[in-house]
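Missing here is one protein chain; the remaining ones are kept as they sit in the complex.
Letters A, B, C, D and E mark the chains in the order given here, with residues in each chain numbered from 1 onward.
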Amino acid sequence: MSDLCRIGILKLGCIGAAPLLDLILDERAERKDIAVRVVTTGASMDPVNCEEATAKLAEMSPGLVIIVSPNASLPGPTQAREYLLKMKLPVLSISDGPSKKAFYTKDEKGKSVVSIPDGSGFIVLPMDPMIGARKEYLDPTEMAIFNAELIKLFSCTGVIRFLQFEVDKLTDSLKAGTELKLPKITLTTEKALEHAGFANPYAYAKAYASLTMVESVAGVTSNACFKEKNPEVYVPAVAAAHEILRAAARLADEAREIEKQNDTVLRTSHGSSGKASKKIQLKEKPK
Amino acid sequence: MSDLCRIGILKLGCIGAAPLLDLILDERAERKDIAVRVVTTGASMDPVNCEEATAKLAEMSPGLVIIVSPNASLPGPTQAREYLLKMKLPVLSISDGPSKKAFYTKDEKGKSVVSIPDGSGFIVLPMDPMIGARKEYLDPTEMAIFNAELIKLFSCTGVIRFLQFEVDKLTDSLKAGTELKLPKITLTTEKALEHAGFANPYAYAKAYASLTMVESVAGVTSNACFKEKNPEVYVPAVAAAHEILRAAARLADEAREIEKQNDTVLRTSHGSSGKASKKIQLKEKPK
Amino acid sequence: MSDLCRIGILKLGCIGAAPLLDLILDERAERKDIAVRVVTTGASMDPVNCEEATAKLAEMSPGLVIIVSPNASLPGPTQAREYLLKMKLPVLSISDGPSKKAFYTKDEKGKSVVSIPDGSGFIVLPMDPMIGARKEYLDPTEMAIFNAELIKLFSCTGVIRFLQFEVDKLTDSLKAGTELKLPKITLTTEKALEHAGFANPYAYAKAYASLTMVESVAGVTSNACFKEKNPEVYVPAVAAAHEILRAAARLADEAREIEKQNDTVLRTSHGSSGKASKKIQLKEKPK
Amino acid sequence: MSDLCRIGILKLGCIGAAPLLDLILDERAERKDIAVRVVTTGASMDPVNCEEATAKLAEMSPGLVIIVSPNASLPGPTQAREYLLKMKLPVLSISDGPSKKAFYTKDEKGKSVVSIPDGSGFIVLPMDPMIGARKEYLDPTEMAIFNAELIKLFSCTGVIRFLQFEVDKLTDSLKAGTELKLPKITLTTEKALEHAGFANPYAYAKAYASLTMVESVAGVTSNACFKEKNPEVYVPAVAAAHEILRAAARLADEAREIEKQNDTVLRTSHGSSGKASKKIQLKEKPK
Amino acid sequence: MSDLCRIGILKLGCIGAAPLLDLILDERAERKDIAVRVVTTGASMDPVNCEEATAKLAEMSPGLVIIVSPNASLPGPTQAREYLLKMKLPVLSISDGPSKKAFYTKDEKGKSVVSIPDGSGFIVLPMDPMIGARKEYLDPTEMAIFNAELIKLFSCTGVIRFLQFEVDKLTDSLKAGTELKLPKITLTTEKALEHAGFANPYAYAKAYASLTMVESVAGVTSNACFKEKNPEVYVPAVAAAHEILRAAARLADEAREIEKQNDTVLRTSHGSSGKASKKIQLKEKPK
Partner (left out) sequence: MSDLCRIGILKLGCIGAAPLLDLILDERAERKDIAVRVVTTGASMDPVNCEEATAKLAEMSPGLVIIVSPNASLPGPTQAREYLLKMKLPVLSISDGPSKKAFYTKDEKGKSVVSIPDGSGFIVLPMDPMIGARKEYLDPTEMAIFNAELIKLFSCTGVIRFLQFEVDKLTDSLKAGTELKLPKITLTTEKALEHAGFANPYAYAKAYASLTMVESVAGVTSNACFKEKNPEVYVPAVAAAHEILRAAARLADEAREIEKQNDTVLRTSHGSSGKASKKIQLKEKPK
């Protein structure tokens, strides 16, 4: 198996895009063209933990490393990027809204412009909100529910397929030995929805609403986790944030149900060669 | 950080219990008493991939390794267990229904009895069903939906808390330096529900129904994936299997909503010392 | 009115297919070609009760007798069949899963083969599960709910139309004076769904899921009613079984709603001559 | 078995109260104190059919006959009552709204007063509406759905328990050999709800609404079936009538779900001696 | 701005059609062709209040006055009509079911015939029911919920568009200087639904059911408010009436959702010139 086709994934802490990222590349475990290696530190973003995990992943000679983490500007992910770039490994960072400060700077006119080292790229997901991380509320069960709702939402609104396509492009490039064009993208609602492939405009509108709602979660949780000191204030707030997510996931699910009702669900499975097919009607063959 | 408190997790292929397993140990990333290291091969259970991942994980000197995989009797996970046991590392396998053949044998009377090497334990989850892995149906998006529904279901029915408690016991033992008592358990519906902590008997009944329903998924998917050759037969079957899961997840969610309506949701957060607290009413303090 | 066109129905105890069976033959009470006579013993399957009812029905000179009962291998239904066959009356038994032992035997190779007397036929409905017959749970109200959910499910998944068509074929034969070809069928999910006439593949998948779910009810109820002695165990179990049914009925209803949303509901009304028409769009005329 | 304890039920045509009436008396088939005999003509109310069925039932020497039919003032049921009374058999008629004209007359002041022969009684159920009996709409499947919804509604709103209690009183009297006090009742919404045993006032209100809604169905169906000639008018009307019922059944179900959420569902199971017990919490024993 | 194009609206007390009536004329505040003036007395129908409000409105020289009120035969609205007619102002009354006595009389054969003064017209809305006006139940919050549900229902079932079109016709006539043809209509379910523009026949049936249900509300509320003296009776009754409305509004919403799922929602926006356009698919341009 050629080193070029090895995809390394480094998960430092958790965002909604992280738990299934490696599985998105090979959803039925049938691909013959890639090998995936993932190292993670669990929930921890502690720089010492991150460093060890990064080194271990690098030892497995990936042709590309995808780092997925909350706030990519924190020391853990930042040092991981630096280490990997020093090792001449191409790095794609996938992170949440606050990570913009890692990838953008202001130009002299005060306009936000991309500013990252060569050999690196990023995908910022503003729809991947902070969890309601308060001890009075968030136990492992509630944490799992939050991630389940978020994954459901990402699936139904095109975020998962967007990630699939971006990584597929890189994998194809690695396989072909062409120059890697690492994406430098902040994912918008519209761009995510393009990938969802909705045929019905109201399904589209519901998914749009869902993505807008989930973007509003981060404001509530970050305030409740970082600013509020009073449990009587922050406990209801984090509970409310999770309710917004639950409502948003339900709306995304409704959008997909409409497409099912019209038999217009887009499917893009990987074949064993790694090529993604495309089909719409459930009874048709993937093309 | 002492080696005894390092928890290694090896994910070989995917089951519903896998994606968030490491996060369950430290849901708010606040624990000071453990370090978690995870290595995975993504979706692949290919023995070569598994071997490399196993070795990498072992290099990080975990005090305990949890292997989570589908069907633990397949070569990949089997060799991983053997390797780790040879390294004198305690191994807990978490797997799905078909893995029973890896852990049980028949005694002379034909009764099923546990048969595993010293230093190893297992948790069999019969409620963690095979996905509808047919190319005409399962693309990355549908795969993610399946896992999201399953995680939601596990959260609301006590499976997640059961896993939390089992791993917490091992972690406590590692920290205390006492002899590790590795579990040897096939999780039943009743045992899962005990951990859900339902106060309302109809919420309990709905969650019970949910777990029963999800157990029936595997029969449909394994038949559709392994026996049926005709897409006109197996495509509707895998679609139906995912609909069963969706209905089961909804029922589990309804059960939790009832507890919310009565303000009787059990929460068991980890503190920074690793101790799990307990609370019922949302306004009370964790104890 | 000719004797040949008299349909006798003997209801011994109750299964889901029983309460409306006679009404399925003539849904608007407009048929001029048949007379229906039904005798039942209520809930009782006591052989003495069954015997009296059987004799009374036979006195009314039906051209065909349909016996509908739980477990057709029990003494009550068995003796009824024998009595009617001795009277030279053709007998069609409609019963649930456990009744297979009344109609099938193993051949020398251990394969299950049909084994019934001439002049008799059967329809086994594995999707017609035992009710949660525990005194702590099942009162007349809960019993009625169970049957209502089951009838709803049978209607939306094609079971009702399957029964209609099987009996219609027999009635047509009786009227034409041709040889009666009594069915010998265990109804499968696929065969039921063929009769549902779904146009949308996801509606089909939901109905498929519904039938799979309802088949899992019997395992829970029979265990809870016949094996468990402890009310703390069997009461939640029967409650859970009814919740599975409720969820399954809801899913079946969703499947039909999808067809309504696409105006593709199949309708097969009997005309006054007994011939069943067919139509799809609500506004079109029955053909 | 003593003749006094034999309950005869004559079903002439179908109303919602009919299909399960015999099963309500002995929901788990455990009673030792009664025998139930039912004869029906299926959907037909043709006087010739009714006469034969009535005679057959009378031959089985019931101590009491319950006639359940639509519009008890039609010739079929009327002649059945007369025949049975002539045989000195006590007769309880259970029928729908239009049957009032069979049991009430106007006194000189124009007030409605009960007017029935000695030895007879009646229960009028104004909430048991006519079905949408138009060939373009009503096939066996749609008929079964209508009855399923209606039975569900009756169960959740107390109508089933009302019927249970009324028949239980008569059975007790038959067994004790005391004078039969046959009811002469038009069931009101309030009286039905008394039997539902709601603890939560909003559950009560929802069930009240459900019963009010179902009473409005008959106006739509009878107009669409008997007055309208134009299918473009009557087809949507009968479809609408069934939608009202569906909505009403859903509301009744919601009412019961609220009671489940508060663990306050009343249950009144029959013991083997025929005595009805009573319990509220699911975990308590029937008393 | 010409006086002819001034529309005066007098709201005396509240019915469901009242709160948004003025906004229906110019939903995006873009019309250049009309001016709207509204005077109301709030909830009060006291004749003194009504008189003052009527005079004030008349002072603003409207070319047409629409009076919207409960029961148009009460003194307040009656005197308002008389005053305005005396002022030679054309008057259109919009009111609820009980207002029929203001606009109809019996002819010699006992048939109901329209009987109103020249220069006046009316729209009777039998689907605009009395609220549950009991102090134990109805506070400002519950009142607002009732109106919100009713407005939702009117929107989804065509009542709002019917009102739009009737007023649009009058406005066009005023602008063109042609003779005003004031409508004299009791709105039927069928006529309302014509304006809803449903493409799917089951959506139509659900909306039909919704309108039928809402018509049954008035019977419950008027009885509970005017006849019943006992709070134990009238409080549950008014609560039930509001539950009927809630269920009816939900059904109307479901009907519209079906049209959204088929992308067949009719839209009839006003342009700045006052002309109403028409479109069906969301992506098409208004015509």
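For the reader, a short list of remarks on this structure follows.
In this section, contacts are C-beta pairs under 8 Å (C-beta built on N, C-alpha and C of every residue); 3 or more make two chains touch, one makes a residue touch a chain.
Note that this is a predicted model, so its numbers are computed, not measured.
Every shown chain touched by the omitted chain in the complete complex is listed here: A, B, D, E. Note that of A:V167, A:A241 or A:V265, the residue touching the chain absent from this view is A:A241.
Summary of contacts with the chain left out: across E:M87, E:A133 or E:A199, the touching residue is E:A133.
The chain omitted from view is touched by exactly one of E:L25, E:L64, E:A205 or E:V220, namely E:L25.
The chain not displayed touches chain A at residues 190, 201-202, 204-206, 208-209, 212-213, 215-216, 220, 233, 236-237, 239-244, 247-248, 250-251.
Within the complete assembly, residues 260-263, 281-283 of chain B touch the chain that is not shown. Summarising the interface, chain E meets the missing chain with residues 1, 7, 9, 11, 13-14, 19-20, 22-31, 35-45, 48-49, 52-53, 56, 59-60, 133-145, 147-149, 151-152, 154-156, 160-161, 164, 231-232, 235, 239, 256, 267-271, 276-277, 279, 282-283, 285-286.
Simple rule for what comes next: only the chains that are shown with their structure count from here on.
Listing every chain that touches chain B and chain C alike gives A, D. When the interfaces C-E and A-B are ranked by C-beta pairs in contact, the top one is A-B. Using the mean of the Cα atoms as each chain's centre, the chain most removed from chain E is B.
At the interface between chain A and chain C, under half of the residue numbers involved are used by both copies, so each side presents largely different positions. Between the two copies, chain A and chain E, the C-alpha superposition involves a rotation of 120 degrees in steps of 5. For the pair chain A and chain D, the distance between mean C-alpha positions equals 58 Å.
For the pair chain D and chain E, the distance between C-alpha centroids works out to 40 Å. Counting partners per residue, chain E has 201-202, 261-262 as the residues that reach two or more other chains. Taken as a contact graph, the chains fit none of the simple arrangements: neither line, ring, star nor complete graph.
Inter-chain contacts occur between A-B, A-C, A-E, B-C, B-D, C-D, C-E, D-E.
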